[in-house]
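Omission of a single protein chain aside, the complex is shown with its protein chains in their original locations.
The block that comes next holds subunit A.
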Amino acid sequence: MKYLHLIWAALFRRKTRTILTLLSIIMAFLLFGLLDAVRVSFAEAGQSANGAERLQTGAKLSFIQPLPKSLQQQIAAVPGVKDVAHANWFGGAYQDPHNQIFTFAVSDNYLDVYPEVEVDANDRKAFDATADGVLVGDILMKKYKWKIGDRLPLQSQIFPNKEGSKNWSFQIVGTMKSKDNKAFQSQMIVLHWKTFDETTPYNRGAVGWYVSRVSDVNQSDRVAKAIDALSANSDHETKTQTEQAATKNWIKQMADIGLIVTSIMGAVFFTLVLLTGNTMMQAVRERTNELAVLKTIGFSSRKVLGMVLAESVMLLLLGGLVGLALVSIIGAALPAMSGGMINGAHVGAKSWGLGIALAVAIGFVVGAVPALRAMRLNIVDALAGR
């Protein structure tokens, strides 16, 4: 690219104007990056409408009242139910009774109904094979500096073990995590329901609540009614609802956000095209004489066209890359600044790709007219100032 210095020099021939133009390009791409991050995170939230596929079934009267284990097979037989897991409240405290940690005693297939929870295959195997094994959310692991293989003493509020003591001991066999720590499992502990049930004399086969997955989100309501019908008029009537009843709205909201983001970006980039188009046009117009000199020396019309186009693409790429880099920096700083409240606007490879493609495309659009003008420039007329 031996013409690079020529293109670069042309670009910064009017430093102030180029820098101002660059600033507006940077701002546009900064906005693009942030809005795209918003759009992506909404899209992801919609995808974790895993929650919409899940139904929670608890006792109708009180959350505390247990349900019979036999209900599992009945629920599994309801048409539209893909999988049924169950859990019990264990109520663990670590070291100090005030140090409450969400601890559930769960069925073996519990993790299968939470596909967004990531458990290493080896950890899962170890958990399945270890009766007193527990899986711990990675946030907790970090918080208490636990390691896999550690013995974990937990105090239950309610349930004594075989010895009649509420002090239980487990073995940490693996960690649970989720992308962006969105799943609550990254802040809790699960142990085997079977171990729990066999160890404490108090439970006797009871289940706290069921979690089932439906094969079709649109059938959730029907399936929920069918599940509740199983226990109608029994001593353990149930109430079933989607894990996030509001989740359905996500899909609609997501579409709205996508539309808003697209409209804003459309307006921003339209303005950007006009602005940089004007800058490039001006830049070429005031360089008429120089372009004519290049042609005189023997630069072909096509070369001149290419150079002006390259200049325009470079301008947009420069601003675009800086803008996207700024989004990354701001995105990385956000979680720290907000104390973890905001998860940060990370610019994914896809957003980078889209941003760069946009910059190049706008560069071509904006450069096209000035480049054609430069290509058609008549040497003799230009040199004579006509």
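The rule we apply is simple: a residue touches a chain if its C-beta (ideal position, glycine included) is under 8 Å from a C-beta of that chain, and two chains touch if they have at least 3 such contacts; residues count from 1.
Here is the rule we use: contacts and distances are computed from a predicted model.
Student: According to its UniProt record, what is the protein name of the omitted chain, chosen from "Lipoprotein", "Putative ABC transport system ATP-binding protein", "2-oxoglutarate ferredoxin oxidoreductase subunit alpha" or "Cobalt ECF transporter T component CbiQ"?
Tutor: "Putative ABC transport system ATP-binding protein"
Student: Out of A:D83, A:E118, A:D221 or A:E290, which residue would touch the omitted chain in the full complex?
Tutor: Considering the complete complex, A:E290 is the one touching the chain left out.
Student: Looking at the whole complex, which of A:H98, A:K147, A:K162 or A:R302 touches the chain that is not displayed?
Tutor: A:R302
Student: Could I get the residues of subunit A that touch the absent chain, sorted low to high?
Tutor: 2-3, 5-6, 9-10, 12-13, 289-290, 293-302, 379-380, 383-384
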